[in-house]
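Excluded from the complex is one protein chain; the other protein chains are retained at their positions.
Going by the order they are written in, the chains are A and B; count residues from 1 in each one.
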Amino acid sequence: MNTAPDSDKVLDIRDLQVSFRSIAGTTRAVNGVSLDVRSGEIVGLVGESGCGKSVTIRSIVGLVPSPPALFEEGEIWLRTRRGMAETLSLHKNMKALRQIRGRDVSMIFQEPMRSVHPMMTIGKQITEGILEHEIVDPAEAYDRTVEMLDLVGLPNPAAQMNRYAHELSGGMRQRALIALALVCHPQLLLADEPTTALDVTIQAQILELIRDLRERMSMSVLLITHNMGVVATLADRISVMYLGKIMETGTVEEIFKEPAHPYTQGLLASMPSLFSQPKTHLQSLRGVVPELAMVPKGCVFADRCPHVMPKCDETPPVVELRADHSAACWLYADGGETPGAEAASTAEPLVSTEDTSGDFQKAVEVIPVPGTEPGSDSAQEPPADNDTAQLQIENVALHYPILRGLLRRQVGTVRAVDGVDLTIHRGETLGLVGESGCGKTSVGRLVARLVEPTAGRIRFGADGDLEEITHISQKEMKRVRRAMGMVFQDPLSSLNARMNIRNIVGEPLMLHQVAKGRAVDDRVGELLEMVGLRAAHQSRFPHAFSGGQRQRIAIARALATEPSFLVADEPVSALDVSVQAQILNLLLTLQQQLNLSMLFIAHDIAVVRHVSDRIAVMYLGKIVELGEAREICVRPVHPYTEALLASIPLPMPGLETLREMPKGDLPDPANPPRGCRFHTRCPYKQTICEQEEPPLRHIAGDPDHFGACHFQDELHLEGVEEIDDIHAPAAVAEGK
Amino acid sequence: MRTYILQRFLQMIIVMVVVMLVSFIIVELPPGDFLTTLREQLTDQNVDPKVIDSTVEMYRARYGLGENWFIRFGKWAWSLMKGDMGYSMQHNRPASELMGERLSLTIWISIATLIFMFVVSVPIGMLSAIKQYSAWDHSFTFLALLGVSVPSFITALVFLLLSVTLLGATTVAGLFSPEYVTAEWSWAKFVDMLKHVWIILFIVGLGDTASTIRVMRARMLDTLGEPYIDTARMKGLSGAKVYFRHALRVAINPIISSIGLRFPQIISGSTIVAIVLTLPLIGPLLLEALLGEDVYLACSILVVLTLALVIGNFLADLALAWLDPRIRFES
Partner (left out) sequence: MVQNAAEDGPLPLNETETEERFDVTKQVSYGRLIYLRFLRNHAAVVAAFALVFIYLITLVCPFFAPYDPNTRFLEKVAHPPLLPTFIDAEGKFHLRPFVYATVQSRDPKTMERMYTKDTTLRFPLRLFVRGDEYTFLFWDSDLHLFGAQDSPVFLLGTDTQGRDLFSRILFGGRISTTVGLIGVAISLVLGIVIGMASGYLGGAVDAVIQRGIEVLLSFPSLPLWMALSLSLPRHWSSIRIFLLITILLSIVGWGGLARVVRGMTLAVKSEEFVLASRMGGGGTWWILVRHILPTNLSYVIVAATLAVPGIILGETALSFLGLGIQPPMISWGVLLQDAQKVSFLSQMPWLIAPAFFIMATVLAFNFIGDGLRDALDPYSSF
């Protein structure tokens, strides 16, 4: 095996094993990974957090500090300008490694905000790379840098040369970093979650850029991400990784159309997509990703696998299913002709929507969600009390002063929320979607008066008529909040680490004097079981739970006082895909069971569509479109909604969207554009858009669908058609 | 940038006024009327009663004694701004005359200590971070903790003890060789001072050097974990370039901005070390003034020292703004 691979391969990782030594013991982060990248190819390495993707990719260029890392086995062959080189052996030879870095292989990172040096100009940072590898005079390096900045699409490249990191937005920084990485024309670009920290519309731009540069600079890309949509849009081939092992490798079409490994199937099924049946249970993987120290023996996925069998105690072989498609699973072990293989690729869904789980039955009395019944199309049937409003906000605004200087003078105003009207009916879920900084979180907090509105009216009805709560005292508000619950984004920060679960979940009970002493224990126990945890766990502390479990605890707390209204502020965006589906399912179940009204806030329109009856799209403090969830996705009327839909990377390879991508960056919310706020990025912009701000009004012929575009009745915008016969696993499983 | 400087300047002026006000209150705090004390003291010194009367009258006029406190404060502050540090009752001389050389020497020694602190601690702290958990790191981490725990006057005492027992010295090592102590400033005197001063710098600066080593090490470790360091490494830069060009620049910022807090400590240290080692700095004069209840002298010393600090702090902030574009562009 100790020979250089054929010249077609740019990168060849063979049986890589990396361990980390710590006080607790040695854990194996990468456990026999083999992977190759061929010339001009984009390979995606997908997996949930903590599965060893980053360590794998960083091992290629020696960016894993050793100690504590131990490279126990394996080879990494990399094509360099001097021929094939084995880079693991170069870890000790820093000089040779340095010659490779930046010249033969480059890397871009997850956090563009922190990956650009804060105290050096962009130009200097890039020219530094050229001067390190090539003997050129500074003037030439300067010219090449400007050229490169132009190539990555930074406006006015010569001016960017003298700018600092903090003057650039996240998207622009990622472009600058790509320029920095590619300025010496490496053959391989390693991209470590390059778009995770960016907004969807910016993500779409960066993905487009990477695809474009691959052609122009004839390079290969190894992309790691947790987002199946991103790999589907960008990659040619995919490897799926779980707990340090490659589970499945194949071309993008095969993986998405005929996923073989149960883990791949589970991952795909647990993603809410724009095609899935809204308000149905997603097929989630059970359990959570275990910590590395507790990786099971044999097949590492066995504990969570629906097809687990006795043989899974042994390490499964890598089975070639086809040329370029292999899976490490016992299901296919005997030549790929077992019934298992059939099951995997065709009719019978491997994951079932029925709640046959004995464990779960014990914990929660599951009321079937309408959409889950086969053939039922009743998901869109409006829930009980569609006409009674539970929450109504009118022209609500939240303005922050920008204070500067010694005397704290006000130099400007951030209009986080700038005149929003919304009504949420009893039992209804309203989804609020938008990019970062659009004010969606502020709306959620305004509703609960966690921040004080600058203007407008908020009316809320706990169990009867609406009552104005805009200016009532904190004491009055306490009474109102008893009927409201809130779930926050970050399950780590939303639970006080110093308190045990009983006190966290029981806090509202004690504050509202609902229960005391033993009664609190009992009620907390009930609540925990309701969200799928054990009552006995209430004496534990938050650090004993995983992210998904913590979010369950947060939901239990939000529901402690039996509220009728729930604000869910990005409740799943910090979670892994498989866990995200579990939490969405739980929220849907509880909503049905308790007849909750819900304000569901998220940045991912697919997630929002999945759980909401109606959707409001927000942009820079304003609502730009409001309507029935499916309607908005199929027939958007505002160009921003169209852009948002177009930007979502769909887990459907080959489904290229021809729609126009939004241009440029989000404007500064402190200084929003005049007229229509979207006009700076809108492909359909007319003169009137720069001058007059369009009001939110219903579109012609549909009194329930509102838009805030001057041309909403004239434009024909493209939404996402609901395709029934698509081979998306979500859709496949949906049918039966 | 200009707005930033202006803002910081205004802030400095405000702090200065408050410092003077606080100092003034401290002067006013001791019980007993100042003029009575003065009269008693002068009588004790057998001064001619006429001179006593005129001196008391002079003070009454100059400081507006007997008037409203804010008028008194105004007069005192005004005379201070004109460079009039008041009058020493003990020495019967203007305070500025007494302070003169001692003050400038104190400030120079403090600045030199600051430089000493930087030169020693930055490389040590940086190397400790780069070679984390090495023998070098462990030993300097321990030494730094030790250094932080030893106050400068004890270092000075130990130094005294060592020079007395080991070297058999009978007088205290000062800033100068005996022949230069009273001599006029000259190149030779300066060179002579350089020979003696390093041990003073070591004694005064030990604690702050040690704690700066700790800060530097921690900051450097933080910085080396930043993603932009990975970016730099991925360019193929050598270790030295990554450390010096990329990491050091960022890691050193908190050290520069901490000058504002270090400087007062160094002045404190130099005050007491000067007393122990009887150096011709401001410390012994302050002690003398305090023990002799020479309030205006003591207070002037306090104010002048503090104002020097406030100005130093201001300059440190300017340096920081010049180094760090994030601050430079903020306003």
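Heads up, the rule we're going with is that a contact is a pair of C-beta atoms (placed from the backbone, for glycine too) under 8 Å apart; a residue touches a chain by one contact, two chains touch by 3 or more.
None of the values given here were measured: they were computed from a predicted structure.
Only one of A:Leu533, A:Val607 or A:Ala643 touches the absent chain when the whole complex is considered: A:Leu533.
Only one residue from A:Arg286, A:Arg457 or A:His698 touches the chain missing from this view: A:Arg286. Only one residue in the set A:Leu495, A:Ile605 or A:Leu696 touches the chain that does not appear here, and it is A:Leu495. Within the set B:Tyr4, B:Trp136 or B:Phe153, the residue that contacts the chain not displayed is B:Phe153. Seen from chain A, the chain kept out of the figure touches residues 22-24, 266, 281, 283-288, 290-291, 293-294, 303, 306-308, 350-360, 362-364, 366, 408, 445, 448, 450, 474, 478, 481-482, 484-486, 488-490, 493-498, 500, 504, 507-508, 511-512, 532-534, 540-541, 543-544, 549, 554, 557-558, 560-561, 581-582, 585-586. Residues touching the missing chain, restricted to chain B, are 14-15, 18-19, 22-23, 26, 29-31, 145-146, 148-151, 153-154, 157-158, 160-161, 164-165, 169-172, 260-261, 263-265, 267-269, 271-272, 275-276, 286-287, 290-291, 293, 295, 298-299, 301-302, 305-306, 309-310, 313 (touch as defined at the top).
Note that in this section only the chains that are shown with their structure count from here on.
Those residues of chain A lying in contact with chain B across their complex are 61, 63, 94, 98-103, 106-107, 109-111, 114-120, 125, 128-129, 132-133, 164, 166-167, 177, 180-181, 404-406. Across the complex, chain A is touched by residues 3, 7, 10-11, 14, 226-228, 230-239, 241, 245-246, 249-250, 323-326, 329, 331 of chain B.
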